[in-house]
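Entry: chain A
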Amino acid sequence: MLQYKSQAVAKPYFIAAIALFIGQILFGLILGLQYVMGDFLFPEIPFNVARMVHTNLLIVWLLFGFMGAAYYLVPEEAETELHSPGLAILMFWIFLIAGALTVLGYLLVPYARLAELTGNHLWPTMGREFLEQPTITKVGIVVVALAFLYNVGMTILKGRKTVVSLVLLIGLVGLAVLFLFAFYNPENLVKDKFYWWWVVHLWVEGVWELIMGAILAFVLIKLTGVDREVIEKWLYVIIAMALITGIIGTGHHYFWIGTPEYWQWWGSIFSALEPLPFFMMTVFAFNMVNRRRRNHPNKAAMLWALGTGVMAFLGAGVWGFLHTLAPVNYYTHGSQITAAHGHMAFYGAYVMIVLTIISYAMPMLRGREAANSNRSQVVEMWSFWLMTVSMVFITLFLTGAGILQVWLQRYSDDPQPFMVVQEKIELFYWMREVAGVIFLIGLVLYVISFFVGQRQPEASAKPLPAVSPAEA
Partner candidate 1 sequence: MTAIRPETLVWLLLVALTLLTWGVGQEGLNGPAVSLGLLGVALFKGHLVGDWFMGLRRVRGPWRWVIALWLLLPGGLIALAFLLAAR
Partner candidate 2 sequence: MHAVAEAMTGRPDSFPLPERRAQGSAAGAAQERVAWPPGDLAIWIFILAELAVFAIFFAAYAFARMGELELFVTYQQTLDTNLALINTLALITSSYFVVRAVGRIRADDAGGCIRWLAGALLLGGVFLGVKSLEYAHLFGEGVSLSTNTFYTFYLSLTFFHFMHVVMGMVILAAVAVKAAQGHYSREVHTGVETGASYWHMVDLVWLILFPLVYVM
């Protein structure tokens, strides 16, 4: 049951997000297999193409998730209907079709041909990690983002202005503005890399944390019934920490790309503190849940909300810190350790926050009062544990592979060539692939959870035991 009927536009966004998520994981499994069976699907889908699809789908489905989250929570926060539901739906289709065409382009024609077809030589922006999209697709992303910001911004302007929606908006505006650096691709490699990180780092360790914080705060307000004032002031403190540490933390990418040496100090010092906001987010989530004023029937959403705090701290905070100090990074840079960190950080922080809001909002979007049936929630919670635990193992196996790789290839007295080392650490890649299959099973269960127990009654929550005011 929706409070505002225009919230319904979030539903297609969430469905598209989940569908693309499945695609991302399938390509992830292909990549994992190519690590151990080098000729798998060669030359039909070479590794570079599969990887591009894997990472680009991730970004696109997270953006779908963020937009869906905004369309769902902004009307509720602003206490007014969305400025233009029609525009939101139109943009949904434009974004989906543009995304699908781009992925088809990746898969059906050689990348160089795609570059040629889309006129990359007129304004070269392609061929850089995560920004592989043709320039025209990038322009499309900007158009969609502008329309989206206009829609959400107008809604906030005409309604109640809460901290949650304001922080979300700041995060989304930051996301759009920083993306503009994707259009700057100088011939000078150092400058290229320097500003490329303004998109990549300042997204995931900057403005995306604002988006994550805002969504988490919204869900916690709804699930725990804790006073909005309390949650909002902690939201401010957490995102302040995120930007204080994260902005200069960009320096940890400026160690070895030709930028001055002082970045090794600045980058190391500030990124040493980058786990802090994620740690606070975890403490925050658990504290609010402990202080809850009601039991919400949607226990699955609660699990996701707590899980995202913990996993973001582990993946982004701890695994990031592991290799962020310049003397360590000197050896680990661009190894499987980076891959380990990337996987758990993206899953813990951004995949899980999107799944949190989907878990919270979907029952209402599908006409329930507040939550799915118990049976559906049980399946969803199984999927939570399967995906989360298998991601922990993916990370551990990649870390093992990375440590061995660094040792054999870079640290030992007798460094061995890259490919020789790759064969020696094959066992870890196999184990990673097995964990990846379990992740896929978790994801399938997740999808199934939307279809089971539909005719059963909603889960109900036990009322909180009475507490004395002193404890409350």
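Following the convention adopted for this analysis, a residue touches a chain if its C-beta (ideal position, glycine included) is under 8 Å from a C-beta of that chain, and two chains touch if they have at least 3 such contacts; residues count from 1.
On the choice of candidates, all candidates are chains of the complex that A comes from, given by their letters.
Values in this document were obtained by computation on a predicted structure and should not be read as measured data.
Peer 1: Sticking to the defined contact criterion, which numbered candidate from 1 or 2 is in contact with chain A in this complex?
Peer 2: The single touching candidate among 1 or 2 is 2.
Peer 1: With touch defined as at the start, can you tell me which chain A residues reach candidate 2 in the complex?
Peer 2: Spelled out, the residues of chain A in touch with candidate 2 are 226-227, 229-230, 233-234, 236-237, 240-241, 244-245, 260-262, 265-266, 268-270, 272-273, 276, 283-284, 287, 291.
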